[in-house]
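Apart from one protein chain that is not included, each protein chain of the complex appears where it belongs.
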Amino acid sequence: MATSRRDFLKVAAIGGGAATVLGFDLAPAYAQLRELKIARATETRSTCPYCSVSCGVIIYTLGDKAKNVTPQVIHVEGDPDHPINRGTLCPKGASLEQDILNPRRLLKPQVRRPGGTDWEDIPWDTALTEIAQRVKKSRDETFVEKDAMGRTVNRCEGIAFTGGCTDTNEFNFLVVKAMRSLGVCYLENQARV
Amino acid sequence: MTNGWIDIKNTDMMLIMGGNPAENHPCGFKWAIEAKRNRNAKMIVVDPRFTRTASTADLFLQIRAGADIAFLGGLIHYAIENDRIAKDYLLNYTNAAFVVKEGFKLPEDGLYSGFDPAAHTYDKATWNYEEGGDLTGKAVAAEAPHKPAPVPAPAKPGQTPPPAPALPPNVAHDLALQHPRCVFQLLKKQYSRYTPEMVERITGIPKDQFLKAADLFTSIRKNGDMKKAATIIYAVGWTQHTYGTQIIRTAAMMQLLMGNVGRAGGGVNALRGHSNIQGATDMAGIFDNLPGYLKVPNPADTDLAAYLKRITPTPSKPGQWDSFNYWSNTPKFVTSLLKAMYGDAATKQNNFAFDYLPKVDRNYSWTNIWDNMYRGSVKGIFAFGMNGVMIGPDTQKNIDALKKAEWLVVGEIYPDETSEFWRAPGITADEKKNIKTTVYRLPCAGFAEKDGSMTNSARWLQWKNAALPPPGDARLDQDIVAQIFLRVRDLYKKEGGKFPDPILNLTWPYTDPQHPSLTDIAKEINGKALADLTDPATQQTTKTGQQLPGFAWLKDDGTTSCGNWIYCGSWTEAGPLVARRGTEDPSGLGIYPNWAWSWPANRRVLYNRASCDLDGKPWDPQRRQVWWNEAAQKWVGNDVPDFKADSHPKDHLGPFIMNPEGVGRLFVPLGAVSDGPFPEHYEPFESPIQNPLHPNQSNNPVVKKLTTAADKFGTPEQGFTVVCTTYRLTEQYHYWTKNNPMNVQLIPEPFVEIPVELASEIGVRGSEKIKVTSARGTYVAKAFVTRRIKPMTIDGKKVYQIGVPIHQGFRGIAEDAERNARTPANLLSPTVIDPNAYTPEFKGFLVKVEKA
Partner (left out) sequence: MSQATLGIRAISGHAGSVPGAGVERGLEVCKLIDTTTCIGCKACEVACLEWNGLTFSETTFDNSYQTMPETSWNYWNLIKFNEHEREDGSMALLMRKDQCMHCEEPGCLAACPADGAIVQYVNGIVDFQQDHCIGCGYCITGCPFNIPKFSPTARKVFKCTLCNDRVTQGLEPACIKSCPTGCLHFGSKTDMKDLADKRAAQLREHSGFANAGVYDPPGVGGTHVIYVLHDSTNPEAYGGLPKNPTIPLTVQLWKTPLKWLGNLAIIGGLIGVFAHYLRFGPKIVEEDENGKQGARQ
């Protein structure tokens, strides 16, 4: 999929008038230009997920948001209004289209069982239920209500949560709420390393 | 960043060190180039390698990795000796005049007063200000010879430690800066040892080059001129050391000495590595904080009052000065957070559910997660967008740790090394069968598929929109966390279990609980009124249920809820300020007040009161940020004043409103920094030399080694003589773009940058394979033989440095095609951490290099 590229020369003839003889343009169309591929695409303003400059990007998707279209990315370009990047992007930001539209994306939940030598598919509901059961078991097994000095500590020492660098503030707050309520102390993030 | 990306264009002088912004922050780096193009600003780059940033510099110095404090200490020494300091600023906006307690000792032998060698900690009693009044012009008795402070007996289990010493409310001070124990004199003494000769011995930078750089950098303060401003720009090249916090402190001290903090084109500017690292820190995705930099409770905090008393500072300043001490509002922030988390279950009677929070009294940071998983006590781990195996340090230890976990839940968009640790290279089929870990790999949504806000390095919260749905059966990350949490809650409802109260009572006020909208959460973070509120000064009101206009509205009586006080004001009744797109910049300073929203309170440059002189007039009339308006009797300006708006300059309210002193800290009292009130140069944990300042105390004394069999360290005697640094390349992004054919095409294979001289010594030509070995592991890649890293002379010894980019691992386009050795770079790095920020020492460890 990724190496299948846009049709290279979708042409619009301009310039010299073309007289068709025997299927040939004997009088050549002297200048043929590709049409602007983003002319009628939908623009969505987003933020580059890579470094902390947080450049504004415009994601161009197929279609005009009409009901019968599934949007797919056709191009990503810098947002010229953004005061910091002013439309510019680095080689990572400029390749975001390939990040969104990437054949390596994970598309379904998988599990690797103890001793397993490969991934197995697992329905979402089963995966989430099993995870919840494991969380509860590990928490109940490792929860400490009082420390050696008898002081209330209410902490769960058997579970760790590590968050990534592109998680939104809102996701992070949800995680802080959920994990601190479970008593999780090992709450860490890319921010540390 | 104290300032912001665009503000760099206002600078006259840049010191870029411990960072490589041209490669890692190219679009932010444009503003450095703009400063050069439009102001003829000068750029000094100090780095172990001649980087692509260095290629645009006016002056480049090659430093040994990890010798940064020696360089910066040398700069401080030079600035003081040559009178290139901002005298009024120093006297009035820093604690230079504060007198330090008798008994405080500088680390001539590598140790400050109060060291306990058994516990690797300091008793910080002498790291404090002297109580008293104005000592200016008063005769000072000759100092008694230093007596070592008594070492307190270590606390026994079951014994409550004595209360921590507090800062004195009325600080002794000498405005003539002559008292031998005043901060300025101590500072001068401390860095008098950092002579250009010493700088050369430690850093490998020849004395004449160092002096050239020192002269250039401090030239903006020639003849007492205060108009110009210099910025210091750094990144993880400073944080990833066993004294990383102290390197940054040294830079901050330099900037305070030169009067550069708070000013357009000035500041101390940390370039965070990733899009929302700033936000993750703000939101306390880290063990030792709660949202908004609130310290996490510890077991000694027997109730809410005790906790608040411990973490709420009281002013500590000269009697005739004033201090805003903004952290005095801590109880309002904490109470509002508890209301946001536990809603109606948080009442005055139950200490606002304070007991629901886990109490933390030891290090639960990143490396300790893996250490304790390796030891077997961490049973399960979530990794959401976090590739722990690759990030390291010590990849092998992390893989071995995961083998001992019961379960691992990975939320990712690509197959990564962490989710596939059980089939890492070298694991045999038999071994695989013995790995009992259950691994769930859940497909998440990419950035383009999610809305929400991220906070950039300049503290701007920017809302983004979703452009398309996640592919296949992938789900939104927030939905996954919600769906797991709600299932756990159901289990506790049905089955009971250990202390279910916080789980059952956690607020979940989202329109669709299984699919919480990020808009709902953003509003929850901003906070709302839980009762009708009136501002006594303006008579403005906020009705019950309305979004709060800003953190000045927060209450400690349970009538407000707010998920993160520093984000209060980001999503008000006026709507999402984080989504604003105003492109006007009336001042031309790059403030863009109506673009998105920055914390705190939309201020773009922190401590901007310090951009003005004592009378409230800008140091540079060309770059006017804020100023005192005598007619209106308030602070006004192009930026939001980071100050008490109606504080008249004659009240001498300190510009550093978050410090209890009200002024910038050259000397950090008590335990705010655990390894010394002033930074001191220590060697990296693995170093080619003994510390020339104090060979008997070569390393940071408060750093503790981990003790598992996996934690190995190498020495020059064992043949590990080459200094190794890890880093990113501009073409790749951590462990992410190795899945992107475009970026793989740009940098197709792993390589190691090595000096020409080292290459000829080991008989390797460019693009031939080499083997890099540390005490932990081996890394094989092609040699990038370059003249951009020169051999160095360190304390008389010839030392080579090499550089290892971190990007490639064992899953990726090139990896899957077996076009590389499938070894992560962090097989090499050691697990040893900075005692303040707990960041591992990825920079400047020892290796040997051979032809493969």
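A and B are the chain letters, set down in written order, and residue numbers restart from 1 in every chain.
The definition used in the following text is that contacts are C-beta pairs under 8 Å (C-beta built on N, C-alpha and C of every residue); 3 or more make two chains touch, one makes a residue touch a chain.
This structure is a prediction, so every number in the text was calculated from the model and none was measured.
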Residue among B:55, B:760 or B:793 touching the omitted chain: B:55
Contact partner of the left-out chain, one of A:75, A:108, A:137 or A:151: A:75
Selected from B:132, B:165, B:497 or B:741 as touching the chain missing from the view: B:741
Per the touch definition above, residue among B:29, B:356 or B:800 touching the missing chain: B:29
For chain B, the residues touching the chain missing from this view: 22-23, 26-27, 29-30, 33-34, 36-37, 40, 50, 52-56, 58, 60, 729-731, 741-743, 745-749, 751, 766-767, 782-788
Contact set of chain A toward the excluded chain (per top definition): 1-12, 14-16, 22-26, 28-37, 39, 62, 72, 74-78, 80, 85, 87-91, 93-95, 97-98, 101
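Heads up, the rule we're going with is that only the chains that are shown with their structure count from here on.
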Where chain A and chain B are represented by their mean Cα positions, the distance between them in whole Å: 26
Interface residues, chain A side, partner chain B - complex: 2-3, 42, 44-56, 59, 61, 70-73, 81-86, 88-96, 98-100, 102, 104-117, 119, 122, 124, 127-136, 138-143, 145, 147-149, 151-178, 180-193
